[in-house]
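Note that this complex is displayed minus one protein chain, with the remaining chains in position.
On to chain A.
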Amino acid sequence: MSSPNSAYPDIPEATKPKRHEWPLWEVFIRGQHGMSHRHVGSLHAPDAEMAVKNARDVYTRRNEGVSIWVVEARHIAASSPSDKGPLYEPSESKVYRHPTFFDIPDEVGAM
């Protein structure tokens, strides 16, 4: 993800080990009664097929899921944490989007 240099400024570049790493995959699992896939963690695997197999071993040892999705981490686009304000602020002022905004008399019945 971010540069390892930021974490290890005190290790000279030359002594850093050569990279031979398998790519990183994010794992999503839908449980037995789950409505949708949920992110459960990540793992390394050489390809998608092995990523699914590894996800089975690492994340479903106790029947946690009936369906596994894997996606290479570099393909995920994410919102940035500093956008938190501007990104979500527009919905904060729109209270009428919630049903409780409207007072409906009890006589009307369930609505």
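Here, contacts are C-beta pairs under 8 Å (C-beta built on N, C-alpha and C of every residue); 3 or more make two chains touch, one makes a residue touch a chain; residues count from 1.
Everything below uses one rule, namely that contacts and distances are computed from a predicted model.
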Among "Ring-1,2-phenylacetyl-CoA epoxidase subunit PaaA", "Xylose transport system permease protein XylH", "Serine/threonine-protein kinase RsbT" or "ATP-binding cassette domain-containing protein", the omitted chain is listed in UniProt as "Ring-1,2-phenylacetyl-CoA epoxidase subunit PaaA"
Which is it among A:63, A:80 or A:100 that touches the chain not included here? A:80
Against the hidden chain, chain A presents residues 1-4, 6-9, 16-17, 19-22, 24, 41-44, 46-47, 50, 57-58, 61-62, 78, 80-81
